[in-house]
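The complex appears here minus one protein chain, its other protein chains still in place.
And then chain A:
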């Protein structure tokens, strides 16, 4: 199985990925510019859990 970046996160439709809103940072994505998908969250939590083993 190959994961594309799009499978892990999508660009915030509010700030278009800049992370900046009218009064920065973008309040919709908390300034990240992206929104994690279910797969993205799963991978992130897995790596965080095992990173220091």
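One rule holds in what follows: contacts are C-beta pairs under 8 Å (C-beta built on N, C-alpha and C of every residue); 3 or more make two chains touch, one makes a residue touch a chain; residues count from 1.
Basically, contacts and distances are computed from a predicted model.
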Among "Ring-1,2-phenylacetyl-CoA epoxidase subunit PaaC", "Transcription attenuation protein MtrB", "Glutamate synthase [NADPH] small chain" or "Aminotransferase", the UniProt name of the subunit that does not appear here: "Transcription attenuation protein MtrB"
Chain A residues touching the omitted chain (full complex): 6-7, 9-10, 12-14, 27-30, 35-38, 41
